[in-house]
Structures are given as C-alpha cells and as structure tokens.
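Note that one protein chain of the assembly has been removed; the remaining protein chains are unaltered in position.
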Amino acid sequence: MTSRAFLASLAFVAATTASAMAADPIRIGVPVGLSGANSVVAPSVVQSAELAVEEINAKGGVLGRPLALDVADDGSGAAGAQKAFDALVFQKKVNVLISMETSAARNAGLPIVARGKTPFIYTSFYEGRSCSPYLYVNAWVPEQQVPPIVDYFNKEKKAKTYYLIGSDYAFGRGMLSFTKSYIEKTGGKVLGEEYLPMDGSDWTSIISKLKASGADAIITSTAGGAPNVTLTKQLRAAGVSLPYGNLAVDEGTAKSMGADAADIYISASYVTGIDSAANKKFLAAMSKKFGADLKTPNDLSVPQYEAVYAYKAAVEKAGGTDPQKVLAALSEVSVDGPRGTIKMDKQRHAPLTMYLGQVQSDGSVKVISSFPNVDPGAQCPPKP
Amino acid sequence: MLTVALDAVTTAALLFIISSGLLIVFGVMKIINFAHAAFVTVGAYAALVGARLGLPWVLVLPLAFIAGAACGGLTEITIVRRLYQRPLDAILATWGLGTVIGQIITLIFGREVQFVQAPFTGTIDLLGVDYSAYRIAMIAAAVIVALVFAGLLNGTRLGLSTRAVIMNEMLAQGLGVDSARVRLLTFAIGSGLAALSGALITPLSSVDPNMGLPWLIGAFMLVMVSGGSLLTLAVSCLVLGGLQVIVSTFINPILGGLTIAICAAIVLRIRPEGFARA
Partner (left out) sequence: MPEVQQLGRTATAPFGASAKLSMVVLALLIVGSLALAPLVLDSYMVNILIRAFFVAIAAVTVDIVWGYCGTLTFGQSAFFGIGVYALAIVFTEFGFGSWQAVVAIAAAVVAAAAVAALTGWLSFYPGSTPLYASIVSLVVPIVLVQIIYSGGTFTGSSSGLVGFESFDLEFENWFRLAGLSLAVVTAVALIVLRSDTGRLLKALRDNDERCTYLGINTSRYRIVVLVVTGIVASLAGFGYAAVGGVAAPENASFTFGTRLIIMVALGGRGTIIGAVVGALCIEVASAYLSGSLPYVWELIIGIALIAVILAFPDGLVGVIRRLTRGVQQIPRGAATRLLPTMAAAAADNASQVAIEVRELGKHFGSLSVLDGVRFTAHRAELLSLVGPNGAGKTTLIRCLSDGRERSTGFVAIAGHAIDRLPPDRIVQFGLGRKFQAASVFETLTVAECLRVARTHRVRPSLTAASVDLELPPAAISVVERSGLADRLGEEARNLSHGLKQALELAMVLSLEPEVLLLDEPTAGLTRAERQAFADILTALASRDRLCIVLVEHDLDFVREISSRIIVLHQGKIALDGSVDEVVNSALVREIYTGQSKVCETAP
C-alpha cells in the first residue's frame, strides 16, 4: 500500500471514530411514576426534561456531546423502582439519573445507584434526611416547606388544634412527623393523625373521624397525584371547609381537582405566577414546544428542568462524565432557572425561596407571601 | 354515630351496585367472571368520555351500561361459552380478558389517573349531620337497581326463562327455553351493570386502568356469601359492608379493607351456602 493511501485510510478511520465519539450521547435516565400514584404528575416531569434536553442540544450539547433521555416507569413504588433502576443503570447504562419519584421508589433505587456508581439528582420535594453519597436534591425538605403554612394558620386563621392525614409511607409519615413537632413547638395541638396505604382511595372513615374531632385546621401529606385528588374530592363532598394545608399538591394536580381545590393552602418553591424573566422565558418555551399538550409546570416538574442544567454545568466543570468528579462538581455549580439561582451546596441539598399560596377556584395559585433563601437545615451532617 | 351509620349504608349501597352484576352472572351460569373489574373500568371510562363530550349525566349512565353490555356479550360469545364445563379455567380466562381490556384502555387513554366531576356536589343536612349528597344518592341508585332487576326477573318472560335456567337448565332446554340465548343476555346484562356501577363511582374516586381491581375481590366474596339471590346479596352487603365501615372507623382503615374478605371466608367455611336459605 502506498503511504498516501495509508494516510488516507488512517484519516478516514480517525474521522469516523471521532464523529462516532462526538455523537456518543450522554444518557440521562429518568425513572418516574408513569403508572400508579404519581401518574398524574409524571407527564409534566418528562416534559420539563425534554425541554431542557432540547434547549441544551440546540446549543451544542454538553462538551460537544448531545444529551439523550431514557424514561422508565417505576410504578410509583419500591418493586417497580427496582426494575426501572436496574434497567436504566445496568442495561441502558445511563450516565446520570435525574428524576422525581415517590420516596418508596427512591429508597429502593438508592442501593442500585450505589452499586452502579451513578450520580442521582432527585428533583422531588421529600421528607428529608436521605443521605447517599450519590444523591443530590434540588427540591425542598420539611424545614423549608412546613413553617410557612403552620405559621399562617396559627396567626391568620387562629388555629389551635390540627388534624393530620397522610399516605402511609416514608414521605407521608416523615412530613407529618415534622409537622406535628413544629405545631407543638409553636403552641398548637394535634388531635389526630391518620394514614391510608399509598394507593388507598377510600377516605370515608378518616373524614368522619376528622369531623368528629372538631379540629380547627387540617394538614395533609399524601403521595403526589391520585391520593391528593380523591382525598380532596371526598373532603369537599363531606362538606369540610376548614383551613386546609396540603403539603404535597402541585399546581397541575390542583387544576385537575377543579373547583374542589379552591382554598387549599400550599407552600412551594415554584408557582407559575413567579414574576421573573427566567420564569417567563421558561413558560414561553414550554408553551411553544408542547402547545395544547402542555401539562402545567409545577413544583415537581420545574426542579427537573433545572437539574438537567445543573448536571450540564457539573459535567463541564468536571471536564467529563466521571461519576466521582461530577458528584464533587454538583455542589459547586449553580443554575439560574425559573426558581431563581439554585446551588446544591448545603450537604447536597439546596436553599430555596418558598412561596405561600392559596389555590383559586380556577386552579391558579395566588401568592400570599414569599420567603427568600430558606435554609434546608442539617439534612446530612457529615459523620464525625 | 349517625355519620358512621350513613357511611355503612352508603358503602353497602355501593357494594351492592357493584356486586349485583357479578351475582347475576354467577347465579345463572355458575361461573365467576374475573373480568368484572375490567367491565367496571370500562363503565368508568365511558363516563369519562361522556363527560368530555359534555353529555349530561342522564345520558352518561345508559352509555356506560351499553358499553359494558356490548363488551359482555362479546366476551360470552368468544370466551365464556366454551368454558362452562371448566369453571376454574373460566376464572383464569376471564382474568386474562380483564388484563387485555385494561391494556387496551391504557393504550387508548394513557396510564394516568383521570377525574370526573360529580353531577352534583354539596351536602345534605340529615338530622343535624352534613352528609355528602352524592353518597346518599348512591342509596337511591342501589334501590333502583334492585327494583329494576327484581322486576325484570319476576315480571318478564326473559326473567322467567332465566329463573328456569337457574333452577334446572336441562329441564328448561327440554321445555324449549333457548338457554344459550338466556346465558348471552344474562352475561351482557351483568356486564352492563358492572359498567354502570363504574360510571356511578367515578365522582367519588379516580379513573385509572386498574381502578376496578380493589372492588373485584370484595364483590366476589359478597357474591359467594350471598349464594344466589338479590335479596341475600343486599343483606350481605349491609352486614359485611357495615362491618367494614365499623372496623375502618374504630380500629384501622387498612384492617377494614380486610373485613369483607375474612368474614366471607369464615362464613363460607361454616355454611357453604352462605346466607342463602336452604
């Protein structure tokens, strides 16, 4: 073979290899509750992820590589999560997991994440204190979310006694246990605490007990989605109009409750009414991409959008997708998104601006007050 | 106390409406239709479609019934007809059918949970207690269902043929009753009833492809325990449904969900005919 031909073939090989490598996408795994309790909110989460990926790819991707999404159904529970995480980590071999899930699913997935050494950015609000070295959280924890509602009820609604209702799993119990101690710390009293399993839908006897107790206010913490809706519908059907704080409902779900949602108080790190340029730009882009199929962006789906950008920033800072480097970089990068500037630098959790809102009868949320940069507290204190 | 009593009666009414379809099928054909849950779901989704189309509730209910009856008729002709000699296999085949229907619904409507607004909301003041108007309406619905079917069974020719087939099929055939037609109509009506109950419960609960399942087991146990007549079914629903509410309210809602299943199993152990008389 002549040297020219040899060089030409070498160049050809190099070119194809280079382009193959350049086209090699960075895979983002999204295990989410397409079925089960979370199925009401999951589509909005997927939409957020899709918009983020589209925007980033349009600008050249991350370090020259495009992002690709792998969505898997975790059934909103532990058994389904095991299968979804296994498929994403070991079959699809994703570089990172970014998702919102029930606590049951998250807890079941963590051991797999650790075995696969895959970074996991959890974008759902939750009960706190989940401390895997592979886990980063950019959504709120009880220390950030509960005080605004309880303080408001104590002061404005003059509530002295509370009734707590939740779904029986880590999130429901964790949130309500924090709520109970906060209520007692601020001088109130909890008259009852009742739970149904995550996919339970018949709240009849619990509602009857609530009415019999004569409590001044209710605070609920069910799994996001269906349980929220059935509980609210049945509460309204039974004529309950007490001040109602819902720790786990998002705008999208509230919209699907229709008029029943009016007067629910929520405390969230995102509402569509946030008056910032970043939020307006985000909402416009979502509208343009999804049109009539748009699912209302909400406190469970917007962190997903921001998390994809956070991952991009971390990979760029780390110079690659090496898990250990990316994990270190995640606590150092900050993202400017619809919720403002977010940095997961407090023991892998993030300080957030919280909004206390009241749901209106058309499903929109009226912001009553806001609290900037609320600290998440000591979620994962380093071991001595 | 009154609230608990109302809870019990309205729960019993709901259970009655859902189980009546299963009872009619079991009584005539001695087969358990495990696709019953799927037919309930079909009715719920029919109600969803009706609501989306803006139909008034008066039309939504018959729409649901017809949807269920059509599915039921098709099922009887293609599957159930071949399995009369193999009742346990019929349970399995109808379970498979239930899965198929659930998946088809998912393919068409998606997996998400959806919601239907109640036709009327608000509470009624009963003796000092504010109680959900829709739940009270369920009692009326149950009574109407019971009356209509008792009327059908006792007052029409089809009803007469059906009762004959229930008592002694061979003899009925010998007397010229087309028992195949009776079976087909019965299965269709039972399925229509299931779908109707699905449409009725959507305002209280949610609509998703698996919604019928929790009701299936309860309905199944109630039918086994009631042995075959609508009257004993009503009694069983009141007794066991009431027990369920009492346990849910005073002990634990989770154990309450178990009450029907456990009590029914025990009753059947002691008295295999259930509550039926002789």
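Going in written order, the chains are labelled A and B, and every chain counts its residues from 1.
Assume a contact is a pair of C-beta atoms (placed from the backbone, for glycine too) under 8 Å apart; a residue touches a chain by one contact, two chains touch by 3 or more.
Keep in mind that what you see is a predicted model, and the values were worked out from it rather than measured.
Colleague: Using the touch definition from the top, which of A:Leu51, A:Ala72 or A:Ile274 touches the missing chain?
Modeller: In the full complex, the listed residue that touches the missing chain is A:Ala72.
Colleague: Which of these touches the unseen chain: B:Val4, B:Ile17, B:Val42 or B:Leu97?
Modeller: Hidden-chain contact among the options goes to B:Leu97.
Colleague: Mind listing the subunit B residues that contact the chain we can't see here?
Modeller: These residues touch the chain not displayed: 32, 79, 82-83, 87-89, 91-93, 95-100, 102-104, 106-107, 111, 213, 217, 220-221, 224, 252, 254-255, 257-258, 261-262, 264-265, 268-269, 272.
Colleague: Tell me which stretches of subunit A touch the chain missing from the display.
Modeller: Interface with the chain not displayed, on the subunit A side: 34, 72-73, 77-80, 82-83, 86-87, 90-91, 103-104, 107-108, 110-111, 167-170, 173, 195, 197-199, 223.
Just so we're on the same page, only the chains that are shown with their structure count from here on.
Colleague: Cα centroid separation between subunit A and subunit B, in whole Å?
Modeller: That pair's centroid distance is 39 Å.
Colleague: For the complex, which residues does subunit B have touching subunit A?
Modeller: On the subunit B side, the touching residues are 3-4, 7, 11, 111-115, 117-118, 121-123, 130-135, 203-206, 208, 214, 245, 248-249, 253-254, 256-257.
Colleague: For subunit A, which residues are in contact with subunit B within the complex?
Modeller: Within the complex, subunit A contacts subunit B at residues 34-35, 39-40, 42-43, 73, 168, 194, 196-197, 200-202, 204-206, 208-209, 211-212, 225-226, 229-230, 233-234, 236-239, 256-258, 260.
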